[in-house]
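With one protein chain removed, the remaining protein chains of the complex are shown where they sit.
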Amino acid sequence: MSHDPWVWVAAFFTIAIFSYLWKENPLYRFAEHILVGISVGYLVCITWFNVLQPKLVEPIMNNGEYVLIIPGIMAALMLFRFSQKIGWISFWPLAFLIGFSGYAIPTVIETNMLTQIQATVNIPLTGGWFEIASGLLIIVGTLACLVYFYFSYPHKGVVGKTAQFGSMLLMISFGASFGFTVMARISLLIGRVLFLLRDWLGVVS
Amino acid sequence: MSNKNKWLDYLLNIDRKVVYVIIFLSVALPFFLNPVVDIQPTKWVSAVYDEMEEAARTNKPIIIGFDYDPSTLAELDPMAKALLRHAFSRNIKVLGLNFIANGTSLAATTMDDVAKEFGKEYGKDYVFFPYLPQYDLVLLNFGDNFRKSYTQEFRGQPLENIPMLSNLQNYDDFHMVIDLSGTKLPTIYIMYGVTRYHFKFVTGCTAVSATEYFPYLQSGQMIGLITGMKGAAEYESLLKTKLNLPTGDGMRGMASQTWGHLVIIIFIVIGNILYYVRRRMNMEIK
Amino acid sequence: MFFKKTVPFIFTLSVGIFSFFYYFMPHAFMQDLWDKASQWAIIIGGGAMFVGVISMVRAYYKRATNKSDPNRYFAMLTIVCFIAMTVIGLITGIKPGSLFNDIFVGIMIPCEATMFSLLAFYIASAAFRSFRLKSFSAGLLLFSAIILMLAQIPTGENISPAIPWLKGWILDYPNVAAQRAILIGIAIGSVATALKIILGIDKSIYAGVGGK
Partner (left out) sequence: MKNLLRLMVILVVVSFAFNSYSVNTVEVTGKDSPNDKGEAIDIKWTLDASLKTSAIKVFVFRKVQGEAEYKQIKELDITAENFNDKNELKNNIPYMYYLEFRNVTGEVVYKTNEFGPYVAFPQWINTDKIPTFIFSLIAMIVILIFIQVAKSGRKLYVRPLPGVQAIEDAVGRATEMGKPMIYCPGISVISDIATLASISILSRVSEIVAEFGSRLIVPNYDPIVYSVTDEVVKGAYLKVGRPDAYKADDVYFLTQRQFAYASGVSGLMAREKPAANFFLGWFMAESLILAEAGSMTGAIQIAGTDSISQIPFFIVACDYTLIGEELYAAATLMGEDTRLLGGLKGQDYVKLVAMILLIVLFVLKLFGVPGIDTILVGGN
């Protein structure tokens, strides 16, 4: 049995959230509302200590980089989003931030398209018949799945068959992520149960 | 006929709470049994292990991105601890990064705990950088010189006072980059880091998003992948067999993982059998 | 009209075109300008984080002061916790060992981790009550899922070494083909989205302003 008060607090909140399984109740609402308040307060402090202080306040105060006042003002303008009259002023800094998605266009094309196509083409069709078949499966399979997501030609005849083969590969892949998701969800529960049994009650080593 | 029908109805519309109790017991009870011992590490986990050994040999530091928050703590924290234990036991210097605001304290605490185990000193053997927004820009500038984005480390000292960082500038000075995350960040690391600077990149991900990283493994943009709590258990078993380091929470949860999975598989099978028996009976009545 | 629509459009277009060509032009001229712009963006990004904070405080403040809302006192509790956590953090700092960090470990971790661990219960009850083998696709999906699940646990390895091998093969071949096609589809989608935003064709980013 742990003697650390914070472990007891953590155990209380764990049980409070688990109570939601029985039914939505005031204990759960109490824990949820505290979580919302604390996590937003946490965000404010992290933003201040890790971002605004080292990147804005200190450079201006200590090193006199007064040019940084401009981004500082633009950061403040973001908050005018909520005013009825001059809400539009918050568009300016937002527009500046959104502009950086200009870099996203070429990098997405190189990273998630050209490199992928290049890797598919570079698959070595050598070794035993099984390696060759598996390699071909990736090449033909990628094409088949792309055809499945192609909407400008009706899925009839050969194109229909390719799309069907593509949808089978998609189902196998979704099955794999389904199996992984089951493991992920169970792991989250294992983490909490381990906390209750070991760190709190100490009935388990 | 009717009582079989009654049983079927009861089972098919069983109250959710009964199912909840079953899954809870199937996860809680195995903790009282002795833990699972041997696990066969998969190809991509062994690749990460070998790459860490290579980092030890070339004596270059590594970067670990702790991009997870409490919601995915159960899968990624055991992984972080296993990787840190491996790095510290081989005297590899570690630089911690973080782009998930809610996970900042988590990462700082984990690094300090494991460093204490190996008597490693903050600033000399490991250092943790603060949270920054606009991670795409930070990752891009990291390839040129990380001092462009970071002026202080997490505890507030300027980077010049950190002995470990003296002759480090960008990705080239690190052997590899490991990103632990359940979010889209590993893909961001590849798009804004690997594509431009071609460093060795490894991902530790939650099992939910594992399947989407395999194209990057096949194309070589990513050289290793650790998947969920099982991946952490595999890495711990490698550390146990090769470096005789104690196993952590990953292995500890494997018994419950086994029972939990078996229960879910049985539920799916039984659920479908009952469903089809019910449908055939409805067919007969009509 | 000029200030509301045109100025933001000029910002987005100019930064958009500049960052597009920065990708292809490593020259020092582009690099220095990029360093300046990205440093500003990080500061503005810090400011953007407070937008979320204010929208939450407004929402809960409205509920706290609304007489008829049954959860009135809970909303007040949220506001109080928010102020308390902020003040504690600003006083004690955020380093491990501070009270701020203890509250994070003692309250935020259990609440958030337990909230998501509820999903294990939901997937269990869904597995029993709603995952049905209704079509060939669902059948193929469940077959591949069960192979994966068995291979995750030592039982799978004990049943036969073929299961872990089959899991490896499924992930390295059919899964790569399917996910690669999805990746290419999403990549083209995000190019279209980014292009529409930069060229001002899609203005929905600016929707919802004015404190409704």
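Just so it is clear, A, B and C label the chains in written order, and each chain counts residues from 1 on its own.
Simple rule for what comes next: a residue touches a chain if its C-beta (ideal position, glycine included) is under 8 Å from a C-beta of that chain, and two chains touch if they have at least 3 such contacts.
Since we're looking at a predicted model, the values are computed, not measured.
When the full complex is examined, the chain removed from view is found to touch A, B, C.
The missing chain, though absent from the display, is touched by one residue of A:I60, A:A76 or A:I109; that residue is A:I109. Checked against the full complex, the one of A:G41, A:P59 or A:G175 touching the unshown chain is A:G175. Listed residues C:V15, C:I94 or C:L119: the one in touch with the omitted chain is C:L119.
Looking at chain B, the residues touching the absent chain are 13, 57-59, 167, 169-170, 172, 198, 208-209, 212.
Annotation for chain C: contacts to the undisplayed chain at residues 20, 23-28, 30-31, 59, 115-116, 118-119, 122-123, 125-126, 129-134, 137-138, 141-142, 145, 182, 184-186, 188-189, 191-193, 195-196, 199, 201-202, 204-205, 207-208, 212.
Where chain A meets the missing chain, the touching residues are 20, 24, 32, 105-106, 109-110, 113-115, 117-118, 120-122, 139, 142-143, 146-147, 149-155, 170-171, 174-175, 177-178, 181.
Operating definition for what follows: only the chains that are shown with their structure count from here on.
Viewed as a network of touching protein chains, the structure reduces to a complete graph with every chain in contact with every other.
Looking at contact counts per chain pair, the maximum sits at A-C. Per-chain Cα centroids separate chain A from chain C by 4 Å. With each centre defined as the average position of its C-alpha atoms, the distance from chain A to chain B rounds to 14 Å. If you average the Cα atoms of chain B and of chain C, the two centres end up 17 Å apart.
For chain B, residues touching at least two other chains, in rising order: 20, 23-24, 27, 71-74, 101-102, 104-105, 132-134, 137, 140, 154, 210-212, 215, 218, 230, 257, 260-261, 264. Shared contact sites, meaning residues of chain C that touch two or more other chains, fall at 38-39, 41-42, 45-46, 48-49, 94, 100, 104-105, 108-113, 115-117, 120-121, 123, 127, 142, 146, 149, 152, 171-172, 175-176, 179-180, 182-183. Residues 6-7, 9-11, 13-14, 17-18, 20-21, 29-52, 55-56, 68, 70-72, 74-79, 81-84, 87-109, 111-113, 116-117, 120, 134, 137-138, 140-142, 144-146, 148-149, 166-176, 178-183, 185-186, 188-189, 191-192, 195 of chain A are the ones that touch chain C when the two sit in their complex.
Chain contact summary for the complex, chain B toward chain C: residues 12-14, 16, 19-20, 22-24, 27, 36, 38-40, 42-43, 69-74, 101-102, 104-106, 108-109, 112, 132-134, 137-138, 140-141, 144, 148-149, 154-155, 210-212, 214-215, 217-218, 230, 254, 257-258, 260-265, 267-268, 270-272, 275. Residue ranges of chain C in contact with chain A, taken from their complex: 3-4, 7-9, 11-20, 22-24, 37-58, 60, 71, 74-75, 77-86, 88-90, 93-94, 100, 102-123, 127, 137-138, 140-149, 151-152, 167, 169-188, 190-191, 194-195, 197-198, 205-206, 209-211.
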